[in-house]
Each structure stands twice: as structure tokens, then as C-alpha cells.
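Shown here: the complex without one of its protein chains, the others still in place.
Here is chain A:
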């Protein structure tokens, strides 16, 4: 076959590197560096010994890296009079986070499902109230809540703090699931009704299996939110159940004796490890979670 010679532009358009593109990359790179510096300083400081830290060379790599500070932070660091490290707080946070996340997601998804498919009388009003709840600054309701929990005998208990996290998670979880279910075709729900499935059958057998992506988003949002919580844990959890964040503060803010920067850094990184792991592992779902949570402010 004869080859036809084409003149003028043909084939794929050649890629060009323009000045503006370079500028964008330069900006993104410097922004990334800027945000990484604190993490870098924390990491290397936690690996240094105290004499090395006293030299004040903030950015230099540790001469003799050691995990001694991490071990101390985990098991021996003192907060107040107790010196059991941050591990108590870690397990407390686990005990608070897992049930709170599970319960708030289950309730939120049922709410969202009911609000988007079963349009009962007043459902819009209810949804409006829930949405309003998402915007109420929680400082406003803390005092009434303390009284309420004290009256029902849950103040300062694990159940109490789980209840509080569930309540505060409800608006955003409901909103998240309602919006997701609203995006599913209405006819799916109608078909299930003609098939004779009831409220729970439609929820468990049809809607739940379809809501896996949004559930992942919900898990990310709630886990990071509850793990990072300080104020609610401090107020409602009681002395026995103080979450990791509160304990971290107690360790770092101790004014007694020498300030062990390496131990403080290690304890902080340990505390941040769970949300950090979730950020890194969840990838695209996390971005969706941020988009969905944008209304939370």
C-alpha cells in the first residue's frame, strides 16, 4: 500500500511546557515543603537524645538515632502523678472511637434512608432541624448536655462520651447518607416496594449493599473527627476514660522537671498516627469525605 505523506499538523498534539505550568509546579512544590517541615522536625527531634536537642540545631539529622523517646512516650511518660505513658489514652481513644463511629454511622444511614425515600409528614422539617444542628456551635449546648448526662447518670462514663459523639455525629452522618440515597434512582425503591419488601428489607437487602462507598467516607470522617476530639473527651469522658488527645496535652504541658522535647514529639506523632494512617490509606475516598464534610465548616 502506498504511504500518503501528510503535511501540516497531524497526529497527537505535541505537549508543551509553558511558563505558567512551571509556576504552578513551583508553587505546589514549595507548599508541600512548607507543610512537611514541621513533620520532619518532629520526626528527627523524637529520634534525638536530650543533649543533642540542647545544641539547638533544629534541622540537623540525629547523630545517633534511637527510639528511646518513643518507648518512653508510649509506656513511661508522666501526666500529672501517673507515669504510664500515653498507652492508657490510646486504648481509651480506641474504646471511645470504635463504638461511636459504628453507632453514629448505623443511625445516620437509617435516618438518611428514611428521609430520602419514605417521605413522611414533617420529614422535610425534621431534616431542616438536623441540618440546623450541624451548624450549631457545640460550645452552646455543652452545659445543658452536662446537666442532662448527670441527671441520667452517664456523666463521666464511657457510655456517656459515646452517646455524646453519636449525637454530635448525627447531623453530618444523616446529611451524608441522605444526599447519597437521594442520588440513587427513585425507581429502585419503587420496584422494591412493588416486590413487597418492607422498610427494613429495603434498607438491609437493597440500600445498604449499595451504600458501601459512602459508608467508607463516613468511617473516615467519623474516625478522624472523634479521634482528634479534645474538648468533648475532656468534659464528658471522666478521669478513667480520657482520650489520647487529652493525655497528650497533659504530658506535653507538664511543667514539672525537664522538658523532654523528644518524648513530647514522639507522643504527638503517636497520637496523630491513627488519623494519619487513615489519610494515607483511604486516598480518593478521603477527598470525597472532605467534599461531603465541607458543609460542616
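Note that a residue touches a chain if its C-beta (ideal position, glycine included) is under 8 Å from a C-beta of that chain, and two chains touch if they have at least 3 such contacts; residues count from 1.
The rule is short, and it goes like this: contacts and distances are computed from a predicted model.
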Record-based protein name (UniProt) of the chain missing from this complex, from "Fe-S cluster assembly ATPase SufC", "Transglutaminase-like putative cysteine protease", "Carbohydrate ABC transporter ATP-binding protein, CUT1 family" or "NADH-quinone oxidoreductase subunit J": "Carbohydrate ABC transporter ATP-binding protein, CUT1 family"
Full-complex contact with the absent chain, from A:37, A:191, A:231 or A:277: A:191
Residues in chain A touching the chain absent from view: 185, 187-188, 190-198, 201, 205-206, 209-210
